[in-house]
Every structure is written in structure tokens, then in C-alpha cells.
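Every protein chain but one is kept in place in this view of the complex.
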Amino acid sequence: MITYLLKYYDQMLILLLEHLYLVCLSMMISLLLAIPAGLLIARSKWLSTAALSFFGVVYSIPSLALFSFLLPAFGLGKMTAVAVLVIYNQYILVRNTVTGFQSIDASIIEAGYGMGLSSRYMFFKIQLPLALPIILGGIRIATVSTIGIATIAAVIHAGGLGVLLFDGLRMNYLPKILWGTILSSLLAYLANHLLLSFETKAIEKARGECRGDTV
Amino acid sequence: MINESIAYLLLNIDKYYEAVIVHIEISLAAIAVSFMIAVPLGIWCSKNGSVSYSVINAFTILRIIPSLAVLVIAMPILGTGFVPALFALTLLAVPPILINTYSGFRNIDPSVLECAAGMGMNAGKILFAIEIPLAMPLILTGLRTSATEVIASATLASYIGAGGLGDFIFTGIGMNDIRILLIGGMSVALLSVLTEVSLTAVQHMVTKYQRD
Amino acid sequence: MARTAIEFRNVSKQYANTSQYAVAGVNMRISEGSFITILGTSGSGKTTLLKMVNRIYEATSGEILYFGESIKNLKIEEYRRKIGYVIQQVGLFPHMTVEENIGTIPQILKWDTDTIAKRVDALLELVCLSPREFKKRYPRQLSGGQQQRVGLARAMAADPDIMLMDEPFGAIDAITRQNLQEELIRIQRKLNKTILFVTHDVSEAFKLGDKVVIMHEGEIQQFDTPYGIISKPANEYVARLIATQDIVQRLKVLKAQSVMLPVDAQVSDRAFRVGTEESLHNILTYFLEHDQNHVLVEDGGRGVVGKITWEQLKVSTRQGEILSA
Amino acid sequence: MARTAIEFRNVSKQYANTSQYAVAGVNMRISEGSFITILGTSGSGKTTLLKMVNRIYEATSGEILYFGESIKNLKIEEYRRKIGYVIQQVGLFPHMTVEENIGTIPQILKWDTDTIAKRVDALLELVCLSPREFKKRYPRQLSGGQQQRVGLARAMAADPDIMLMDEPFGAIDAITRQNLQEELIRIQRKLNKTILFVTHDVSEAFKLGDKVVIMHEGEIQQFDTPYGIISKPANEYVARLIATQDIVQRLKVLKAQSVMLPVDAQVSDRAFRVGTEESLHNILTYFLEHDQNHVLVEDGGRGVVGKITWEQLKVSTRQGEILSA
Partner (left out) sequence: SSDQAKGNKVTIKAGSKDFTESLILGELYSLALEHAGYKVERKLNLGSAIVHNSLINGDIDFYPEYTGTGLLTVLKEAPKFDSKEVYQEVSAKYKEKFKLIWLDPSAANDSQGLVMSKRAAEQYQIRTISDLQKHASQIRFASQGQFDERADGLPALVKVYGSFDFKDRRLYDNGIKYDVLHNDKADLAVAYTTEGELSKDEFVVLEDDKHVWPPYNIAPVIRQDVVEKHPEIKDILNKVTAKLDNKTVIMLNAEVDIKKREYNEVAKEFFNTIK
């Protein structure tokens, strides 16, 4: 295993960076789409069920099928991979966003609107921070999923750690499998760690600090 | 194309029938097991800030390992078939429930908890009568995410001879045969919608109090 | 004549899944610059009424006008910003400090940072909270009454023309409350604000309100001056409500003028003199505290115009059906 | 002599990240069966004090005893169940109907369903809410005052020996409030409950409390009977607080006995007779409402023992430094 590392560390590093790039890019795009969408549909029970069912169906399309479906539009490479990852992510992100917005105390929303805050202000300054712990929970799940799913991007020549993993699986070669696993897990660990610390901050912030006096 | 799919389906109806049942069995088992692991763990984490980091991290990382790799690595121990499929799916399904349970508990209005404690409810009673119901919308959110994911991923049971609708999907993909792929894909999608709708109904029921 | 700031035209509101109207057929005109207090049974629709004014709830039927214009036609956020709203549940933003809570609207209006900081300090002082101590705290770190006062300060931050105040002093102690009442009256007079103020404290309602609205089961029972309400309660419910005030309290709304015995223009009596607007309550207090049983009523320009004796006070108390409610 | 139900021994509480004590060095004994009202500046530590009694917060230093036993040694849940707690923020369980909220503790105590249902109905009636209409509602569907009353009913559900009530009537209208006050006194007398009752309404505090605690900046300023407080305010703060009540209000705590002029045993006067415990406030009201200027004071067994005239009332009002606060 160590010999493998010593021999191929440069390739592994490239794959790792490619993976990181895929994940970051698709997470960013996903968030830009999912959070406003979540807010929008959170207002209607009917709409949110319909939308979430739809994303659920999309989520259950096997990635390979989705790839071949999107290839004509985006071609081989990172674009298609990112598109697929973004599509999958909507499911988790939109769901948690909806739940997050729905769980804010009604009297706070009322006070805000009653003061004449614009929807935009309410969204960015009140609802988002208050729903943030839950949204961040969703982001965490989604990021980790994305790190996992991004491995299949290898199939369409989008690079990333999937190359290592699937090569390893195909050759039935443990060092490759393990390194692929270790590197993607490392990525997941770091992402999770980072997001969890944001989340804890967000929770504290949303509650107005301080806990711990209560028995 | 749909007609061809149906023709193929009728020809292989026994196989299909069995695949659906196996798929549902594996999914249900994985969801149930994950739920039983993740909810208590999530509750525990929400009350033990210091460990929550490590526990949640650990499970999230396990989830990253591609299921196929899990299966390959676990084959010498778990063999092939139902058990390793269940194992791999459980790893997938735990984190969403875990994380959402955790947030659900942390999100409860402290004044309500204070009241409950002040009334002399013991920890168990507070847990079951107050905290779990109030965290339930989020727990269910996690459950829905997991359920959809499990149903979609239960196709991997086909990697290791455990059957299920994945048999149709992989055969379809391997042969580049849309008919077969459609049968598998549509069935999985249908299961996923059914689950979504029924869990939404449950969630609707437990959040009745939020509406006028 | 003052313009009509807010007019209710046959406004009703029914919540989903309820058989009764929370607010039923309300007609009312509120003049600009008036201080209206609202009294009523718990559950009688006071909060609902206020919330319809700033369109938190839409009326089921009827129409509300803001300076003659249906509020449905106004740009909702701009309209709401002209209205300060103190909500019954306080509703502070839990993730913002006291300072940030109060500064929300000024910030939106792009006041400069310095002005905002000064305004926040001034408002905190106004509601009897030390800025230094409380500015940086989060709502959770405040007592109930402190939270309520921050809510009050927040509603006043951008100097709205109209204030909707839903039991704003409910959780505040008597001394602070007295200060706040006086501040509020001062501000209202000075800046000609229109205020709708819900309270459960009958004497507070009479003390603050130019006019008092009395609600019961969704309907307005009476909309009149304090004197009008005490002297002619419109119905049995109103009578019962003011009966919770003892007779002595009710003397507060009776003016010297209305009961005095006329006297000759030239009186050289050295007795204590009161204005024509002095309340009978104060005159009674004077009697209790001094070895005298009469006072003279003086009308600024015209000199002494009347006289009130202990016996006359008693007679008028008894005569006024007003007080026998 | 009644036993001591709750004793504070040098109890202090400081919140994290604050420089001041929220409660500082409180010493106090509360007898079983007494009704203690707590008045004080907003932010003076009243809520904190109550919360330490049922161990929602732990005291930073000092000790609280329940019938002589440190509350730290008691089984916390059992102990808390003996204590009804009405929290300032109401804190109803949002996912339970009114009925379920009230029935929570009886259910834990495994009362049978029928008994619980009857109890819920009775409590709802008690707090002036129609069971038929409100039983099945969720907290969100209630007005502010209705929520507060459900909170009250919930705290009383299992008939606790001790009640901690944090501004329980803050959002309730005057008529309902009067009913509730009377119910509460009746229950307390009948069942010998010990009640700690925070309020901002000074006259409510004097009306309900056997003894009144006055707090300011975390410290107890005075702990005495209403009469004691009005007649000898311990310091400037207390004096200012009761000054918010007008002099006539303060007459409420003075008894006929304490100011009457002695009379010969045999009086055939047909004047109105009052008991020795009658408040001067009521006697003043009598004077105002009738064409008479004196009443006789009668002591059940002993017949007429004294007489109070209007002039005597004035004298005693003036004499009592009590009232010159």
C-alpha cells in the first residue's frame, strides 16, 4: 500500500483535486438552486410534496442512465458529472430547506413581516439564519453524498477519485480500492468536520447563544 | 417503446414479481435497521455535544465508501446475498436520519422543555411525550431522504446476487436495452414515489398542530 | 379636523375550522394623531383586529382604509414600515442581539451606522434599559419584561406614524410602566402619532386613551371617550367591565367642571384651587389628605367659577348613574 | 404554627457571562399554606428565584430547603410533580391539544381516563374557557390570554401542594382576572396550598398576598404583610413602588379596627355597620355612595365596638405616616 502511494502520489493528488473541484462546483450550484426553491415551495404543502416526490423519482434514476441521458447535451467530462450531481443534490437539499423554513416559530415571522421587512430581507436576515442549522444538516448530508456519488463520474471521463476506486474494483486490487476509499473518506471527514462546526455555530446563533444554565 | 417494455414484462412476469418483492424486502429491512440505529444515536448525540462530532463523523465517513467497495471488502466476512446488501444499504441510510434527528432535538424551543421538566416529567417521559413528537417532522424528513436513497440504491443488491429490481436495470444497461432498463427504472421510481407519498401523509399527521 | 388615519368598513374575520367570527362586522374611524386603547375579554378579537390593520391576516370580508385608500392597494412593505407593531408574543429575532433587533428597520432604510447606534441607545434609555449592559445581549438572556421593552423599542425605531401595540406593558413592573406610559403620551403628543393600544388594565386604558374601544365576542361594544364610557356604558358587558374598577377609580374620569356648584365671581376664600379639568379623584385625595372639605374651581382667565364640597362630591357620585354601573 | 414549606438560605444566582448576580443572597422562609406575592422591577430576579425553587436552574450558591430537606437531595421528578409551575412564556406543548396539555401530569400519574376527562373539563371551566369549544384546539389556535389560562389549568391539574406562578394573569382581561383571583384564593384557602405568585400589578399583589416580597436588583427589599409594607416601606425603592398606587388604593390595606373611635357598648344608632376587618377603602366607598358620614364598627360577639366618621377617616389617613410614602 505504501509502495503504491510512493509510486503514484502525484496521480493520486491530481485525482483528489479533481474530485474536490467536482464536489465544490456542484455543491455551489446545487445550493444556489435548492435554497430559493426550498423557500418558495415551503409555503405550500401541496407544492412541496409534489416537488419532493419529483426529486425523489429523479434521485432513483441510476446514475449511469442519467449520464447517458445527459451526454448529448453536455458531452463527456466534468459538465455532465456536475449536472448529474446537482440534480441528485436537489432532493436532499430542497427537503431539508423546506423543513428548516417550516420549523421557524410563527410569531417571529409575523413580527418580521409586521415590521414591514421585505421578503428578501426576511429571507436573508431572518429565515435563513434561523433555518440554517437544519439547512446545514442537509448540506452536510448532500456534500457527503456528493463526495460519494462523484466517484461514478469516472465513467464519463470526469476524473476524480472514482478512477482509483473503480480501477481497483475492476482489477480487484486492494491498495487502489483502499486508497480511493481513504482519500474520499478523508475528504468527507474534512467536509463534515467543517460543516458540523458551522452548524454548531449556526445553532448557537439561531438560539441566541448560551445554553447550559438549564438543568 | 413502452409497449415493448410491457411485452417483455409480461414474458418475464414471474422474475419481475420476485424482483419487486426482494427489492421491497431489502429496502424495508435496511430502512428499519437504519431507523433503529440512527434515531437513538441521534438523540444521544443531541444530548452529548462532545461526542456528537465524532459519532456523526464516523457514520458519515462510512457512507462515503462506495457500496461496491463495501461489498467487495466485506465479502470474505459477510459473504454474498441479502446480508451484505443490507449492511451496505444501512451504511447509506443511517446518516440522513442521524443528522436530522440530531437537528430536530436541538431545535426544540427551550421554554417548552423547561415547562415539561418543571412539571416533574422524568427524562423518559419528556423524551417520548415532548421531544420525540416535536422532533418528529425532522426525523421524518431524514427518514424520507433515507428511504428514497435506499430504494434507489437497493439496485446494488444485484452486484452480489441478492436480486431485486437492479437485475433489470443492470441487464438493461449492459445490453443497452431500453426496454429492460425502463422496467427496472420505472418500478424503482414508482416505489420511491409511493414511499414519498405515504411518508408525507405520516408527516402531515404528526404536524397537524402546526396548521390552523 | 384631523383626517381619518384608519377606517374599518364592516370588517370581519373567521379563522379556518371555527364556527364563530373572531372579529365580526367592525366599523370604526380612527383619526390621525389619536390614541386609541382597546379593552376586551380575552379572546374577543383584539389581536386579530390589529393584525388585520397591517395585513398579517387578511379580513374575511370588509375593507380597511389607510388615509382613504384600501390597504390592499398599497405596497405592502412600505405600508408596514409606516406602522410600528408590538406583537403580543414579543417575537424578538432570537439570532440577533438587542442592538441588531432594534436597528433592523433603520438599517433597511440605510441610516448611517452612527445614527443607528445613537438611535438604539436613545431607545434603550427610553425603555429604561441601560444600553451598555443590554445592547450586546441576545433575547434569551433577558427577563420577560426586558424582552418586552426591547420589542417596544424595536417598533419605535424608525419613528412610524402609526403604532399597533398589543399588550406592550403586560410584563412590566409598575414603576417602569408609569415611566413608559408617560413617555408614550409625550411622544404621541409631540409627534402626532396614531396609536392603537391593546391592554387589559382598565385604568391604563382610561388613562392613555383619547378614546377607548371595548370588544367582546368579536364585536365592538362601545367606542367612545373614557368619560363617555363611564358615564354611559353602552350595555351590560361594558358596565360589568368598568365595574371591575372601584368607584373611586372611576372618579378619575369626572372633571371638576362637570359637578361644581356655581359661585359668585368674587370669592376671597383662601381654600385650595383646582382647574376646571381637575379630576374628582384628585379632589377626593385632597380632601383625604387635608383638614378641609371644599375646594374652589378656577378657570384660568375667568377666575374662580365654582366650588366643590365633600357633600357635593358625594351627591354627584350618587347622582351620576355613571358610577352606579 | 404552620411548618416552613420552603426556605431560602443565602441563595444567589449568577448567569454565565454576566457581571451581576440575578439573585443575590436571598434568605426567606415561606410557611405552608401561605400565599406569597412577588413584586419587583422587571429584571430583578423574580423568575430566576422561582426557577431555582423547582430546580430549573441551580443556585450558584446557597441552599433551598423543602420542608427542611435540601432540594438537592430530593428525587427531582417526584419533587417537581408536587409543584405546579406556570411559566412566564406560557410554554404550552405545541403538538398537544388543550386537553392533552392539561392532562399531561394526571396521565403520568396514571389516573383513569374518565377522571382525567372530568378534571380537564372542570379546570377549563375554572379558567373560564368552555371545554366543548376549546378542548380539542391546539395552542396555536388560541388567543394570548386563552393560552395563558390553559397554562394555568395545566399547572393545577394534579393538585400540587405548591404553586409557582410567574405572571399568570398578565394577559387576561379584568373581568376574567377578577374571577380567577377569587377562584385562586378560594382554592388556596380550601386546600391549604402554598403559592408563590409573581405579578406586576401592585394592587393584585396586595389583594392576593398574605405576604408580599419586593425585589430589586436581585435582592429582597422587603418581605412583609401588605399592611406592613404600606405602613413601613423598608426603603426608598419600596416607597416609590407603592407610590404608584394612589392613596385611595392604599386605604385597602387599612382595617376599620385600626382607626375606629371607641364607643359605649350600647348604641342604638341606626347607622350602617361594618366588621372590624372591613377596609377603609370600602368605608370610603360607602361614604361616597350614601348620604351618611359615619359607620359603626361591630365585632361579631361583642356588638358595636367603635365608630368611624368621615373626619376620623381623614385624620387617620393623614396621621398614618403609612400613607405619606
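General remarks:
Just so it is clear, A, B, C and D label the chains in written order, and each chain counts residues from 1 on its own.
We take it that a residue touches a chain if its C-beta (ideal position, glycine included) is under 8 Å from a C-beta of that chain, and two chains touch if they have at least 3 such contacts.
Not measured: the values here are computed from a predicted model.
One chain is not displayed; in the complete assembly it touches the shown chains A, B.
Per the touch definition above, the residue from A:Ala51, A:Ala154 or A:Leu178 contacting the chain not shown is A:Ala154. The residue from A:Phe54, A:Phe123 or A:Tyr173 that touches the chain not shown here is A:Tyr173. If you put the hidden chain back, the residue from A:Leu31, A:Val98, A:Val163 or A:Leu187 that touches it is A:Val163. Remark: the omitted chain is touched by one listed residue; of B:Ile26, B:Val39, B:Leu71 or B:Val94 this is B:Leu71.
Residues touching the missing chain, restricted to subunit A, are 8, 64, 67-68, 71-72, 75-77, 154-157, 163, 166-167, 169-173, 175 (touch as defined at the top). The chain not displayed touches subunit B at residues 68, 71-72, 75-76, 79-81, 158-163, 166-167, 170-171, 173-177, 180.
Just so we're on the same page, only the chains that are shown with their structure count from here on.
Between the interfaces A-B and B-D, more contacting C-beta pairs are found at A-B.
Averaging C-alpha coordinates per chain places the centre of subunit A 17 Å away from that of subunit B. Work out the mean CA point of subunit B and of subunit D, and you get 54 Å between them.
Of all residues in subunit C, those touching 2 or more other chains are 15, 89, 140-141, listed in ascending order. Counting partners per residue, subunit B has 109-110, 114, 117, 210, 212 as the residues that reach two or more other chains.
Remark: subunit A residues 45, 49, 52-53, 56-57, 59-62, 64-65, 91-92, 95-96, 99, 102-103, 105, 133-134, 137, 140-141, 144-145, 147-148, 151, 162, 165, 168-169, 172, 177, 180-181, 184-185, 187-189, 192-193, 196, 199-200, 203, 207, 211, 214-215 touch subunit B in the complex. Only residues 15, 18, 39-44, 46-47, 88-89, 141-146, 148-149, 166-167, 170-178, 200-202, 240-241, 244-248, 281, 284-285, 287-291, 310, 313-314, 317-318 of subunit C touch subunit D when the two sit together in their complex.
Subunit B makes touch with subunit A in their complex at residues 49, 53, 56-57, 60-61, 63-66, 68-69, 72-73, 95-96, 99-100, 102-103, 106-107, 109-110, 113-114, 117, 137-138, 141, 144-145, 148-149, 151-152, 155, 169, 173, 181, 185, 188-189, 191-193, 195-197, 200, 204, 210.
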